[in-house]
Structure formats: structure tokens, C-alpha cells
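Right, I'll just put the structure down here and ask away after.
With one protein chain withheld, the remaining protein chains of the complex are depicted in position.
Think of it as A, B and C in the order they're written, each chain with its own count starting at 1.
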């Protein structure tokens, strides 16, 4: 597998084309809306968080950007999934995701924990693309702070 | 003769110590007063010009500065001398003096024309000192413009 | 070092040998550097000139009297003369700055300083209701300083729109530039469109209105023979690092009357005559704009860079790059799903920005990079222009004196496979 193919795995391209959680859920019941932007390329995301007590219920989003940023948002949405997850787990995942992406390939993402998003491990070798993959996760982090 | 001795000829040190034309002549009858300053070292000169028709009658001055600038002012004053000189001659001398000093040693000052000031030929090899030697001459140039 | 001036041939192989970085490989592939509009690579003569100065002649200029300092001052002023000659100007018209952004800000702050306190009577003072005109195609560096100046003075910022083909709407310009216009700031060549703007027409409009003209020459200086006095602009700016020269240096060119009339902006050492504790008097231009220790070795490096370009001959460079431009643009037009920003058949430099339908600019850039081809992706510091063309980001390929036809072809070849790679457009 060439470096390029390792970056753009089929799973990533699939998510980018058929994104999960795309389209903001009903404003009713939302806990926080957050807008994030990558100043270098103008990519943006609007992310809507629904908290239920201390459980992250769901994450929906809209935005435009490269396949990495789109796939990453989609993977995040599907990771939180229909079942939701505890707030603390979500925060820990965001930290772990960031640590891996900044590790220049030394800390791969664990599939057990990160699900499809583990396919983004390859991004950490492309420092200029780390921001793309982080965009949705930073948006969720901010939403959790606001909530 | 070392480079230093060629620069600081006895004639120059004599002029610096016993300057001609030092002390401004009576304000009465003056044609123009000019103040010039070397911003690098703060040296300054005030030069007073007396014109009589088209004849430069005399040049007197006051100021503080290095031995080159003091000697140069003194030599200029004695060149104009008691007899004075035609305005056009003075202008031509200033141009010739500048050309020589900027020539990096390629155009020496002619003793016939420049009198004692010909001893300043050596300054042209020291580009940082050219401004010192020019100070009084630039002041006279400006005075002639104002007159 | 390569000198082709007057030989009538452009020996790109010889030119390439002058650029050490072209030996680099990106992974397995040789570097194909198509990002010269962002920053140019530097020929060995530039690196050598700077290093020789620092190893053998370095000393503070315009301040010292010792031998080394005198020599350094001469090399520095000699560099000014060389750069002045490169743009057809007198040395006194050349103000050293830290770069084009610094130069354009210097222009804006000088006008701002002319607008407050006792200086507000200056003919360059701005008052509330006065107008500053820019174009929709400006780089942020020639836009935001004017926004800020407008905000500080109460002046109004207006803009000349861009046609679909990337040319400026001169009819709109003629209607916009009028009695209230005090400043007209525009780029010689946009860093996104690559089109050479009609300077003469804009200068004529500004002159009729009595407005000051400010030319952003960043993207013309490396590619087109420049005669700034002949262009008739009042002020102009460009960066060293885009004309094969060092980082950390740029130029503000100014007509003598304009530089003489504008107040200083940065203040400090080496730009003053008399300083007392609560007042200072300033040297004449260009020195009154050059506060503090200047980028001395960079000036010497920049002089080496413009001499190198003159060795090639700027007319020859422009001709050569025209060929590359045609090959590049024709090739891009032939690829399905590629849309150029500004496709006018005008006088142009070898620079094209484009959109690939269905594939984000970042992804396009990544595929090219995997083959060693370096292009720029993003908004290229021209967000309003991208918005004008309905996008947030584009891909830009830009050539330099060392670019070959083969490199353009390799780029086009990889690019034509991008949509298939991402599974779009079939």
C-alpha cells in the first residue's frame, strides 16, 4: 500500500462520501451548537451536541472540507453513535485522538476504542493534515465545554 | 608614512588646533548663517557667509567636531581668505572638493587650487570620514544657495 | 552562475544547476516545486553573497567609523542601488522593509500618521468620508491594512469588482474613483489570477482624482520587467523572498515627493538628526523610514538575487514563463472537472489557481505531493476573491525561472488522475 493509499483508506473515502450524522438534528433538545474553522483552507464545521444528563446522546454536523475532515466528522458521529456515551468517555476519546494525531505515527489509534476513526491513524504522519482530522473533534470538545 | 600619519598630516593637526576663521564675524553685513550637523556623531558647525555682490568676502564659523572636520573648516576659511573669491569659483571648489573626497583616493586635491585643504586628499580613502571633511563645505554650499 | 542576457536562449538546465534545493527528493520522487508564488527558492549566488558578507565583512552600517563598518555600509548602499536599478528607480526611492506586508503597512500607517495631530494638514491626510479604493482580488496584505486605516480615520473602503474571467471591471473602477478617492491600492498581478492588471488605466483614473496610487508588485517583480517610475505609481511594494532573495527583507518604493511628504512610521536609531528627551527630528527619506538596524545581509542577498535575474534578463524571463503559462493553462483547461479562477487570455505570469470538481483542494494537493509535486492549496490569503468565485479554497501551481516543460507535464498528468482516485466524475 503506497503512502497515499494508507492515508486515503477506502473506509475514509466511504465516510467522506456517505457521511454519518450529516445534517443538524432538530434544534429542539440540542445542548450546544459550535462552529469551527480552519483558517488555512477555510474548511468549516457546525456541530450540534445533545447531552442527556451526563450522557452524550448524539452529535450531528454540517460543513464543507477535505475528505479527511469530512470523514473524521462522520466517524466521530458514528463513534458517539445512537447509543451515546458518557461525557467523560467522550472527553477522554478526544484527548486520545489528539495525542495519536500529534504523535507522527508513533501512537496508532486503537480500533476497539476509536472504531472506524482508527483508520485516521495514517494522518498523523502528515502534520499539515492533522488540523483537518481534528476539526470535528475540537468542535465537540468546545461543545462539551459550553454544555 | 603610515596610513594614519597620511591621514593626520601635521598641517591638519595644526589647523585643528589653531583654526582660521573661527568665531563668527559681526552679524552686521553677514549674508547667510547656516547650521550643519553630522547625525552620526553629532558634530556641528555654524557658518557665516559674507557676500559682496558676486564676491565671497569671507567665511567665519564656530563648531565642535573631530580634527578632520575642524581642520577642514579652517582650511576652507583660509582658502576663501581675506581677499575673497568670486561666487562661481567657490561653487566650483566645493564641487571639486566633493568629487575628490568621494573618489576613494583616485582624484587627489590640487594644491594650487585648494591650498592647505589639499592635505585632506587622504580622507577620501576613509569613506566614514568623508562626511567630517565635507561638513563645512556643505555648509558653505547651503549658504551660497540661501544668499 | 548562469548569465543568459542577450543570448536569446533560455537554458533552463543551466538555471536549474544554480538552485541547490532542486536536488531534493520528496520520498522517492524528485522535488517538483510549483509553489514559487508563495516563496521562491534561492540560487546559490544569493546564499553565497550573504554568507561571504557575514564571514568577512559584517559590521553595523551607518553607525560605525571603523574599516569593517565603512565597508559594510558601502555594500549595503550598493545593494540599494542594485535593487533600485532593478525597478528603474533612484536609490533614494527605495526604502528597506521587512517584506511586502511590512511595506504596505508602512504606507498605510504613514498616511494614518499624516492624518492625526499637527500633520493632519498634509495633502495625504485622510478625513472621515474620504475614500480608499482597493480591488476584490487583493491579497490580504493589500486589503486589511486599508480596512484598518479606514477604521482609524473614518475613511470609507470601496472595491473594484472582478469580472468572471478575472479581469478588473474598469467601468466600475471609473465610476468608483472620484473626488472623494484619496488612495487607490491594487496589485500588479494577483497571486490567484496571474493576470497582469492595467496599471496605466488605474493610475490615470487615480491621478485625475488626485489620489495616491499604491501598487502591490509582489507577483510581478519576479516575472515581469519592472519600471516603477514609468508605471507612474506613487508607492509600490514587493518582497525579497519572492524574487529569489532572502526572507526578512522587502521594499517600499516611493516617488520622491511622496516619500518626502509622508511622516515616518517606525522610529528609533539611525533615522534621526537631533533627539532630545521629548522630541526628535528626522533624516530625509529613505532613511526616515528605516528605523533601527536594517536587514543588512539580506539587502546584500537581495541585490545578488536581482542581479541574478538581470543576468537572465527580465524580458527573457517573462518570455520564457509565458511559454510555461500557456502550457500550464492549456493543460488545465483540457482536464475534465478543472475550473480556472480567471481564465482571461490577457498578459499573464505562469501561475494558475483552479478548482477540481468534487475533490477538495487539500486532497488534490496531497495526491500531487505524493509524487513530489509541491503546489499551494487554500485561499492563498485572498478570501474575498475566492468568495467571489464561490469557493473557499483552490489549488495553485506557480512556476519560476527553473521550471521545465516536463515538470508542467508531470503535474498535469498526476492532476488528471485525481478525480478518478477519489472516485468522482465517472
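Methods note: a residue touches a chain if its C-beta (ideal position, glycine included) is under 8 Å from a C-beta of that chain, and two chains touch if they have at least 3 such contacts.
Because the structure is predicted, anything quoted here is derived from the model rather than measured.
Participant: Looking at the whole complex, which of B:42, B:86 or B:105 touches the chain that is not displayed?
Facilitator: In the full complex, the listed residue that touches the missing chain is B:42.
Participant: Which candidate, C:85, C:280 or C:391, sits in contact with the chain we can't see?
Facilitator: C:280
Participant: Contacts of chain A with the missing chain: which residues?
Facilitator: 37, 39-41, 126-129
Participant: At which residues does chain B meet the chain that is not included here?
Facilitator: Interface residues of chain B facing the absent chain: 2-4, 7-8, 13, 17, 40-44, 64-68, 126, 129, 132.
Participant: If you put the missing chain back, which residues of chain C would it touch?
Facilitator: Interface with the chain not displayed, on the chain C side: 20-21, 24, 26-27, 31, 33, 35, 38-39, 41-42, 47, 51, 54-60, 63-69, 98-102, 104-105, 109, 113, 116-117, 136, 139-145, 147-148, 150-152, 157, 159, 239, 241, 246-249, 265-270, 272, 274-280, 291-298, 362, 365-366, 368-369, 373-378, 380-381, 383-384, 387.
Rule of thumb we're sticking to: only the chains that are shown with their structure count from here on.
Participant: Examine which chains touch each other and state the graph shape they make (line, ring, star, complete, other).
Facilitator: Line.
Participant: Taking each chain's centre as the mean of its CA atoms, how far is chain A from chain C in angstrom?
Facilitator: About 38 Å, centre to centre.
Participant: Where the CA atoms of chain A average out and where those of chain B average out, how many Å apart are those spots?
Facilitator: Taking the average C-alpha coordinate of chain A and of chain B, the gap between them is 79 Å.
Participant: Hey, how far is the Cα centre of chain B from the one of chain C, in Å?
Facilitator: Roughly 46 Å separates the two chain centres.
Participant: Which residues of chain B are in contact with two or more other chains?
Facilitator: Residues: none.
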